[in-house]
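And then subunit A:
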Amino acid sequence: ACGASNESDDSNSGSDGGGDTQELSGELVGAGASSQQAAMEAWQAGFEGEYPGVRFSYDPAGSGAGREQFIAGSTAFAGSDAALDDEELAQAQERCAGGEVFELPNYISPIAVIFNLEGVDELDLSPATIAGIFTGAITSWDDPAIAADNPDATLPGTAITPVHRADDSGTTDNFTDYLFQAAGDVWTSEPDGEWPLPGGEAANQTSGMVEVVGSVDGAIGYADASRAGDLGVANVAVGESFAAPTPEAAAAVVENSPAVEGRGEYDFAIELNRLTESADEYPIVLVSYHLGCITYDDQETADNVAAFMGYVISEDGQAAAAENAGNAEISDALREQAQTAVDAITAG
Partner candidate 1 sequence: MSTDTQAAPPAATPQEGPVRVQRKLPRYAPFGLFAGGVAVGAALSALTGFSVISTVVYGVVLGTVAVYAASRAVEGRRKATDRLVTSLVTTAFGIAMVPLVSLVWTVLDNGLARFDGQFFSNSMYRVVGEGGGAYHAVLGTLIITALATAISVPIGLMAAIYLVEYGTGRLKKAITFFVDVMTGIPSIVAGLFAFALFTLLFGNDFRAGVMGAVALSVLMIPVVVRSCEEVLKLVPNELREASYALGVPKWRTVMKVVLPTAVAGLGTGITLAVARVVGETAPLLITVGLITGTNLNPFDGRMATLPVFAYYQLTQPGVNEQAFLDRAWTAALLLIILVMALNVVARLISRFFAPTTGR
Partner candidate 2 sequence: MAKRIEVSDLNIYYGNFLAVEGVNVSIEPRSITALIGPSGCGKSTFLRSINRMHEVLPGARVEGKVVMDGQDLYGSDVDPVDVRRQIGMVFQRPNPFPTMSIYDNVIAGNRLNNKRMKRAETDELVERSLRGANLWNEVKDRLDRPGSGLSGGQQQRLCIARAIAVEPDVLLMDEPCSALDPISTLAIEDLMTELKERFTIVIVTHNMQQAARVSEQTGFFNLNGVGQPGRLIEFNPTEKIFSNPDEKATEDYISGRFG
């Protein structure tokens, strides 16, 4: 009687094509990265369509919080912009009845270098130039370094306002990781979720970043490519050419990156290849994982997690997410790999 009009059991369930809704019940609780929130909405909606009996919730509390809650056992799975470190891995295994942990790179999204410069729509930037801009070494848009990357462009003398994230974020972590690996001497700070340099213009969340870059002529920042909107998006030097942050290029770089060494059978954490020279790959990519147990204490949770992860990596699931969040779909190779983990989930 008190439900929302779109929640009544009979009206909606299974209406979108799935046909055979399955008999699962109970709860499925996850928490973690907010980066995948938009994709998660799509996954949740699709999953709830197929399994109307399961009460699903995902708390976009942040990757760190997600990992902690998972380890503490208060959630069944976590979303995380970073793979578990060794210490966390040990704790996670303990939480998983002493068994194995899965880490699936299910959300892949290119990070765009966004800019707002009157009269300039196209911009190519090399890693060293980007780093120079963000360290404050390059202060004006007509700097020779930028001109060298863009021989054909007419660049104004506008001052550059570099904008970084004020909050601790996966986006910053990946962006600084890229600069650290690709920019050579120009960038010396260790990669970190918190912006490592003092001072400068800082903005909260991707939305703050987009707002600030959008409001200041001469501003430059970095954000999830799907959120760039009307802002200029720079092409980033890859080898001899410049690549745009397309989903395909992002998926490609993930597929071709090596796995992290010495992890479990179902732990597919990867070491992103930031130094790729392939023109089809875009190196500034954020990968957000789903973390969970291979063995759960109870059957219900195991079934629910398996069903959810199965849906997420399915073509339907990936397509739904891509449509809502603008991220890259995982490749077939990654899907097959992930499927082995999903199949292995049991209770015990």
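Keep in mind that, in the parts below, a contact is a pair of C-beta atoms (placed from the backbone, for glycine too) under 8 Å apart; a residue touches a chain by one contact, two chains touch by 3 or more; residues count from 1.
Selection criteria: all candidates are chains of the complex that A comes from, given by their letters.
On a predicted model such as this, the values are computed, not experimentally measured, just so you know.
Engineer: Going by the contact definition at the top, pick out the neighbour of subunit A in this complex from 1 or 2.
Structural biologist: For subunit A, the touching partner among the candidates is 1.
Engineer: Inside the complex, what are the residues of subunit A that reach candidate 1?
Structural biologist: Residue list for subunit A touching candidate 1: 2-7, 12, 29, 31, 34, 37-38, 41-42, 44-45, 48-49, 55, 57, 59-61, 69, 72-75, 205-208, 226-227, 229, 320, 323-326.
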